[in-house]
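What follows is a set of notes on a single structure, which appears directly below.
A protein chain is absent from this complex, but the other protein chains hold their places.
Note that the chains are named A, B and C in the order they appear, and that numbering of residues resets to 1 at the start of each chain.
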Amino acid sequence: MPLHRTTSNPRTVSPSIVRLRAALAYTAFALTRAVLAYTAIIFTLQADPILAQAASESGWFNADRTQALVLGVILTGAILLYVVLAASGRPLFIRKIAGLETVEEAVGRATEMGKPILYVPGLNDMDEVQTIASMNLLGHLATIIAGYDSRLHVPVRKSLVMSVARETVQQSYLSAGRPDAYQEDDIHYVSDAQFAYAAAVDGIIVRERPAACFYLGGFYAESLILAETGNSIGAIQIAGTARPPQLPFFVAACDYTLIGEELFAASAYLSKEPRMLGSLKGQDAGKGIAIVFILAGSALATLESITGSETVREVSEIVLWLFR
Amino acid sequence: MDVTLQLWIDAALTLMILSFLYRDNPFYKFAEHLFVGVSAAYLMAIGFWDHLVPNLLGKLFPSLMSGVVPGAVGRSPDYYYIIPAVFGLLLLTRLVDRWAWLSRWALAFIVGGSAGFNLPRFLDSDFIIQVQSTMIPLVVLDQSGNLLWGASFSHIVLVLGVICGLVYFFFSVEHKGVLGQVSRVGIWVLMVTFGAAFGYTVMARISLLTGRMEALGAWLATIF
Amino acid sequence: MRRRIPLIITFIIGVVLVTGYFVTRGPFNTLYESFSDYFAIITVFAFILGGGSLLKIHLKRVSNRSTDWPYSLVTLAGFAITLVIGLFKVGNPAGMGGEILAGGSWLRFVFDGVYNPLSATMFSLLAFFVASASYRAFRARTKEATILLSAAMVILLGRTPVGAWLTAWMPESLGFLELPNLANWIMAWPNTAGQRAIMIGIALGVIATSLRIILGIERNYLGRGE
Partner (left out) sequence: MRIPESILQIDRRIIFLLIGAAVCIPLLLKPRFQDSPTPIVQSIFDTVERLPAGSRVFLSFDYGPDTAPELDPMAKALVRHAMTRDHEVSFFTLFPEGVGQIKKITDNLLPVEFPEKTYGRDFVNLGYKAGLGGAINTMVVNFRTLVNADAEGTPLDNLPITADVDEMVDYAIILSLTAGDPGLKEWIQFAGDIAGIPVMGGGTAVVAPELYPYYPQQLIGLMGGLKGASEYESALVDRYPAYRNATMEATMRMGPQVVTHVLIVLLVLLGNLAYFLGRSSRSSQAGRAGRAGRAGQADQADRRH
C-alpha cells in the first residue's frame, strides 16, 4: 500500500529519537486536548451549586444521564489511552478486512482496461459520521489511483460533500505528486433527490462502464439499484455502510462488503497510522466491556430467575448500575 | 392543473424509467436528465421556503418577513440565528478562490457539531440500551417454576448471538483458535440477519411496484 | 491559521454539544436543541454550491457538444423552469404568502406530475432487482451462503399465507416449526442478535470517530495540507 508521507528533511538525527520525540509531543497534545475537554464538561456541569442535589428538577445536570456520562468517560478514556499508547510507538495488530485487500487490484484492473473508477459516497451529508469515514477512505483511494493514472469519478448528492471530496482528492493527488491529474469536474453534484441521484448514477454506470465501483457511506433504498446495475456490467464492487437495513443488499450484489463498524475501521486499515490503530484498539476495549457486562448481566438475571432471591436482585442492581 | 394531462405525463415518465430494465435508451436518458434538473431545483425551492425563510429570515427579521411567515408577526428577533447565517455565508466563500479557505470554518462547525451531537446519542441509544436489553435470563421459568424450553432457548440464542457477533468485530486480535471459532459463529449470526432482512424487504419492493402498476392501470382505464 | 482556527471551532462546538446533552438549561442546551435547525439552514446555502456545480457541468457539456449533450439541455431547462416556479411561487393561489405546495400552485403540479412518478418508478425498479439479486446470490455454495439462503427462504414463505398453508399439516406439538411462526422467531431472536451486534459495533465506531474529530486527531476532512 503506497503510503503518502511527506518526506522529512534528511538531517542526521537518529530515527528512534525522532520517533520518541514525536510520540511525546503527540501524547502531550492528545492529553491536553482531552483534559481540556473533560474539564470543560465537568466545569459546566458544576457551574450551578444546585448540582449537589442533581436529582432535583431545578438542577442543571440531567440526572437521568449520569450513567451515560460515566460510561462515556470510560469509553472515551479507553480510546484515548490506546491512541496515546500507539502514538508512543507501541506496535498494534489489525486483522484482515476482506475487500480492502483487493482495492489495489481493482484499481490496477481499471487502469489496464482503460476504464474509470466510480466512487459513491452515499446519500448522507457531512453531519453524518459515516460520510466523514467515507471521505477518509476516498482520500486513501485517490492516493492509490493517482499512482495508477486512471480516472476517478465521484458523483455526489450533497454539495457540502462535494466540497470536501474535492479538497480531499486534490490533496491526495498533490501528495502523490500528480496534481496535474486532478480533474475538478469529475467530482460533481447531481441532485439532492434520492432517486434522481440513483437514476443519474445508474446512467453513469451503464454509459461509462467503470471497472470498479465503490459504494462507501450511508446508503438507503438506492443501494440495490446501484449495486445490481454495477453487477450487470461486470464491475468489481466494494461496498460498505453503517446503515444496517442496506447491508443485505450489498452483501447479495457486491463482491465485498464492509459491515457496519468495518467501515470505520477501514481507514485505519488502509493508512496503518498508529493513532487510528490505537483508536480501533480502544473500540475493541468497548466491545470487551459490552461482552463482559452482557455476560454478567445475563448470569445475574439467570440466578435471580432461578432463586427468586431478593439479595441477588440487589447485588445485580449494584453491579449493573451502569446499565440501569 | 388538468388531471388527465397529469395522468398522461405520469404514465409516460413511468414507462420511460421502466424501459431501463431492458437496456439504456433515449427515453430513459430523457427521463433521467429531466429528473435531475427538476428535482435539484424543486428541493432548492423547498429548502428556501421551508428552512431559510421561516427559520432564518423569519427569526432574524420577523417584522420584515411578517408577510410570508405567519408566525413572525410581533415576534422579537432571535439573535442565536446569527450563528448559522454567518457559517452559511462562510460556506459560500468557496466560490471565490482567494477566500475559499474560509469555507473550512463552516465545515468545521458542521463536522464538529455532528460529532458532538452524535457521540452521546449513539452512546445512549445504540450502546447502553442495546447492551442493557441483552442482559436477560438464560433460563426462563413460568409462574409455578417450570422450565420453559422454547423461551429459554430463544434467550440463549440472543445472548450468544450478540456476543459472537461482537467478537467478529474485534479488529486488534487475530481470529484464530477459540476466538476464530466464536467469530465464525458470529458470521453465521450475521448471515441469518442478512438473509432474514433481505427476505423481509422483498415484500416492500413488491408493494412499490404494485403501487406503480395501479397508477398505470388508472391511466389505461381512461383510455379504454 | 487556515487549519488551526477550524480545529478550534470543531473542538469548541463539539464540547459544547456533548455538554448540552447532559445539561438541561442554558446556552449549551439551546445549541444542542437547535443544532439540527442550524444545520438545515446552512445546507440551504450549500444548495447554491450544488446548483452552481450542476449548471457548470451541463453548460460545459452543451458548449463542448460532448456525447449526449442535448440531454444536458433537458436538465438545464428542467432546472431553470422549476427554480423560477418554486422561488416565485408561480400560480400559488395565496400568492407569496401561501404554503409552498398549496393545491393549484405550479410547483404542486411539478411535484405530482413529474417528481413523484419518476421517484416512485425508480424506487419500484427494486422489485425487479431484488428478484435478480436473490436468484444470483442465493446459491448454497458455502456454509455461510446456505445459512443466508435458508433464512431468506423461511422469511419469504413465512410472510405470506402460503407459508401457513404449506405447514398447516404439522401436529400441534410442532407448532413452532410452522413457517409463519418460524419466520417470526427468526426475526425476533437471531435477527435481533445480529442487528444488535452490528448496532453496538457502529455505536463504538461513531463514538471513536466523533472523539477523534472533537480532539482534532481526525482532520482529513479539512484537506490535508495548508
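Convention: a residue touches a chain if its C-beta (ideal position, glycine included) is under 8 Å from a C-beta of that chain, and two chains touch if they have at least 3 such contacts.
Note that the structure is predicted; figures quoted are calculated from it, not measured.
Chemist: Which chains here touch the chain that is missing from view?
Modeler: A, B, C
Chemist: Touching the left-out chain: which of B:81, B:101 or B:200?
Modeler: B:200
Chemist: Which residue numbers on subunit A touch the omitted chain?
Modeler: 64, 96, 98-99, 195, 220-221, 231-232, 234, 244-245, 250-257
Chemist: Which positions on subunit C touch the chain that was left off?
Modeler: With respect to the unshown chain, the touching residues of subunit C are 29, 32-37, 40, 101, 116, 119-120, 123, 127-128, 130-145, 148-149, 152-153, 156-157, 159-162, 180, 184, 187-188, 191-192, 195-196, 199.
Chemist: So which bits of subunit B touch the chain we can't see?
Modeler: Touch with the absent chain occurs at residues 21-22, 46, 50-51, 55, 70-71, 121, 124-125, 129-130, 133, 175, 180, 184, 187, 191, 193-194, 196-197, 200-204, 206-211, 213-214, 217.
To be clear about the criterion, only the chains that are shown with their structure count from here on.
Chemist: Testing understanding: with touching defined as stated, what is the shape of the graph linking the protein chains, line, ring, star, complete or other?
Modeler: complete
Chemist: Taking mean CA positions as centres, which chain lies farthest from subunit C?
Modeler: A
Chemist: Have a look and report which chain pair racks up the highest count of C-beta pairs in contact.
Modeler: More C-beta pairs are in contact between B-C than between any other chains.
Chemist: Per the centroid of Cα atoms for each chain, what is the distance between subunit A and subunit B, given in Å?
Modeler: 18
Chemist: Can you list every residue of subunit B that touches 2 or more other chains, as numbers and ranges?
Modeler: 17, 20, 29, 31-32, 35-40, 42-44, 91, 94, 107, 110-111, 113-115, 117-120, 123, 127, 131, 134, 159, 162, 166, 169, 190, 193-195, 197-198, 201 - these are the residues of subunit B that touch more than one other chain.
Chemist: Multi-chain contacts in subunit C: which residues touch at least two other chains?
Modeler: In subunit C, the residues touching two or more other chains are 11, 14-15, 18, 21-22, 39, 43, 46-51, 54, 68, 115, 118-119, 122-123, 125-126, 129-130, 134, 148, 195, 198-202, 204, 206-207, 209-211, 213-214, 221-223.
Chemist: Give the list of subunit A residues in touch with subunit B in this complex.
Modeler: Against subunit B, the touching part of subunit A is residues 65, 67-68, 71-72, 75, 92-95, 97, 126-129, 132, 160, 163-164, 189-193, 195-196, 199-200, 202-203, 206-207, 244-245, 247-249, 251-252, 259-262, 265, 268, 277, 280-281, 283-284, 286-287, 290-291, 293-302, 304-306, 320, 322-324.
Chemist: Along subunit B, where are the residues that touch subunit C in the complex?
Modeler: Interface residues on subunit B, with respect to subunit C: 1, 5-6, 9-11, 13-14, 17-18, 20-21, 29-52, 55-56, 67-68, 70, 80-81, 83-85, 87-89, 91-92, 94-95, 101, 104-123, 126-127, 130-131, 133-134, 150, 154, 157-162, 164-166, 168-169, 186-203, 205-206, 208-209, 211-212, 215.
Chemist: Across the complex, what residues on subunit C touch subunit A?
Modeler: Checking each residue of subunit C against subunit A gives 11, 14-15, 18-19, 21-26, 28, 39, 43, 46-51, 53-54, 56-57, 60, 68, 115, 118-119, 122-123, 125-126, 129-130, 132-134, 136-138, 148, 195, 198-202, 204-218, 220-225.
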